[in-house]
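Got a structure for you, questions after.
One protein chain omitted, others in place.
Chain IDs A and B follow the sequence of writing; residue 1 opens each chain.
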Amino acid sequence: MPTHEIGLQVEDLCVSYGGIPAVRGVNLEVKAGEAIGLIGPNGAGKSSTLLGIMGATSRTGTVRVNGLDVSGLPPEKVVRQGVALVPEGRHIFSELSVLNNLKLGLVGRREKTGIPEAFAEVFTLFPILEEFQARKAGLLSGGQQQQLAIGRSLMANPDIILLDEPSLGLSPTAVDTVFEALDVVRKAGKAVLIVEQRAEFTIAFSDKTFVLHDGLITLTLGPSDANNVDVLTKAYFG
Amino acid sequence: MSEILSKGKTSLRWRLGPLWSLVSLLLLVYLVTLANSFMGDSVQVQLQFALVNLIIVIALQMFIGTSGVLSFGHIAFVAVGAWTVGLLTIEPDLKRSLLSDMFPFLFDVQAPWLVAVFIGGIVGGLLALIVSPFLMRLNGLQAGIATFALLGVVTQVLTYWSSIGPRSGQSMVGIPDVLNLQTTMFFALGAIVIAWLFQRTRPARLLRAAREDGIAAAASGINVVSQRIIAFTISGVVAGVAGGLFALTNRVLQASQLGIELTFITLAMLVLGGMLSLSGAVIGALVFSVIDVGLVQLQSGVDIGSLVISIPQGVRPIILGLILVGFLIFRPRGLTGGREIVWPFRSQRTALPGLPPNNE
Partner (left out) sequence: MNQFIQSLVDAISGGAILGLAALSIGLVFGVIRLANFAQGEIITAAAYTLIFTWQFGWFISIPLSIIVAVALSLLMEFSVFSRMRTATPATLLIASFGLSFLLQRVYELIFSNTVQTAPVGSALAQSIDIGGVRIQMLSVVTIILAGALLYGLTLFLSKSSLGLQLQAAAADFQTARLIGISASRVIGLSFALSGVLAAAVAFVSTVQTGAVGPSFGVPIVILALVGAVIGGIDKLSGALAGGFLVGFATSMLASWLPQDFSNFRDAYVFGLVILVLLFRPSGLLIRGRGVART
C-alpha cells in the first residue's frame, strides 16, 4: 500500500442548515499520534464540523483523509478511507448484543485480516465489554456504552478517530477510563479529534486545542493553558 | 411622506392579495365552465363530474392542507352524502320495487333535491363529527390507516346492508335528472368561498401553526385535537354535499364507485395542485380534469390536419397515474408550491404562513 501522510486535513469547511450557517470556514489538521481538541459553547458548530467531515451533511470546503480528498463522498465511503466517528450520545444499537455491535464496526474495516487481534485489542482497552459481550447493548450504563461506541469504531481500524462529546453524561470515573483509552489510541499512532464541552480536561489532554465560536476557530490553546482562567474565559465568552 | 404613501400601498396590497386569490379562483372556474359549455354534450357531462371532483378536492384541502394530517377516508363522507341524496330523491314506488329490503320508512321519505343535497352535507358532517374525537388524536401514518379503515367500514356497510340501500351487486337507480352544469358550477363557486372563509378563521390559523410545529403549539395551549375536529367536520359537510351532487350527476349509485379509486383520483388532484393552498386544490382539480378530458378525446381519435392521433384504451389511467407519481417524486409541493394566486397584487405574504410538514 502506498504511503500517504496519515492524518486529517480540513480546509475552509462550511456547513449550513437551510441557509443558516453553522460552520463558517474551519481549518484544522490532525496528525498521526496527535490528539486535537475542539471546544466551544453550545451551538458553536462543533458537532456540525464532525458531521461535515464525515460527509453526513452537505458542506463546502476540502477534507483530506490520509492525503485523499473525500469532499464529495457519502459517509459510508468516507469511513472506508480510514475515518471513524463516535457520535454524540453514543448511538449504539441497543437491541443488539455488545458483541454484535462490535461486529458491525468491522463493516467499515479496510483490511479483512487481523480481526481476532482487533477484538483482543478492544477487550484489553475495555475489559467490561468482554465480560458483557452477550448482553443487549441497551442494558449497559452510559459509561459502558461510551466504551462500546469507541470500541466499535476501533474495530474498523481507522487511522483517524473523531469523537463527539465522549464525556457527556458520564461519571468522573467513566471519563477517566475513556480518556485513558484515548491516550493509548493516540500513542498507537492514530489521529484523534475530540469535540468536548469540558474545556479544562480537553485542553490538558490534547496536544493542541482549538476554540470554536459561532462557526469559526477563534483561538488555539496548548496544554499549559489548562489552568489559566483568563484564557479560558476569553475562549468561552469572546 | 413617500414612506407613508408606500406603506399605505403595501397594506392595501396586503389586504387585496387574499381577496384577489378568491376572486381569481372563482373567475377561473367560471371561465372554464363557460368555455366548455360550447363543446359537445359528452364534454359537458365530464365537466360536471370534474366540478363535483373539484368540490371533493376542496373539502380534502380544507382538512389535509390545513392540519397536515393525512386523511384517506374523506370519500366515506362523499359516499354517505351520495347515499342520502339517492334515498331522498328516488321515487317511493321505484324504491319499493327495486330496493325492496330496505327499512320501510325509507320508502316514503322524500325531499326536494336541493334540500336533499344539504341534508347529505349534514349527514357527511355528522359522520365526520362522530368519528373525529377518536381519529383526530392520530398523526401521520396512523391517521392515514385509520381513516382508510373508516372508508373500508363505510364501503362495506353500504355494499352489503340492504336495509339502507340496494342488495350487494345491485345499484341504486332512478335518481332524477335535475342538476345542470350551471348549478353545479354555483355549488363549486360556493365551496371555494366557504373554503376561503374557513382559511381565515381561528381554528384554521391554529391548525396551520400546529402543523408547522406541533410541540410549540401544544406548549402555547392550543388544543390541536379540538381544532382538528372542527376542520374535519366542516370538510365532512362539504364532502357530503359533493357526494349528493355526484349522485345527481351520475344518477346511478353503487358503493364501489365511491371507494379507493375515487380516493386516489382526488388525492392525485390535490397533490398535483399543491395540497397546502386552496389555489392548489382548485388548479390541481382543473388541470387534472382538463388532461383527463383531453385523454378521453385522444382515445376516440383526434384529427390534426391529415393525421388521426389516438391512444389505446387503458392507457389513460396509466398516464394519470404516471403524472401523480411523477409529481410526488419531482415536485411534491405541486404546481402551486403551496402558494395562493396573488398576482398582480404581489404582497410579502405570498403564502399563508406555514412550511410544509417535516422534510418536504
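What we mean here is this: a contact is a pair of C-beta atoms (placed from the backbone, for glycine too) under 8 Å apart; a residue touches a chain by one contact, two chains touch by 3 or more.
Everything numeric in this text was worked out from a predicted model, so none of it was measured.
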Which displayed chains the unshown chain touches: A, B
Residue, one of B:Ala146, B:Ala281 or B:Ile341, that touches the chain absent here: B:Ala146
Selected residue (touches chain absent from view) among B:Met39, B:Ile130, B:Val252 or B:Val325: B:Val325
Interface with the unshown chain - residue positions in chain A: 54, 56, 74-76, 79-80, 84-85, 87, 91, 93-96, 100, 103-109, 152-153, 156
Contact footprint on chain B, counting only the chain that is left out: 70, 134-135, 137-142, 144-146, 148-150, 152-153, 156-157, 159-161, 168, 260-261, 264, 267-268, 271, 312, 314-315, 317-318, 321-322, 324-325, 328-330, 332, 357-360
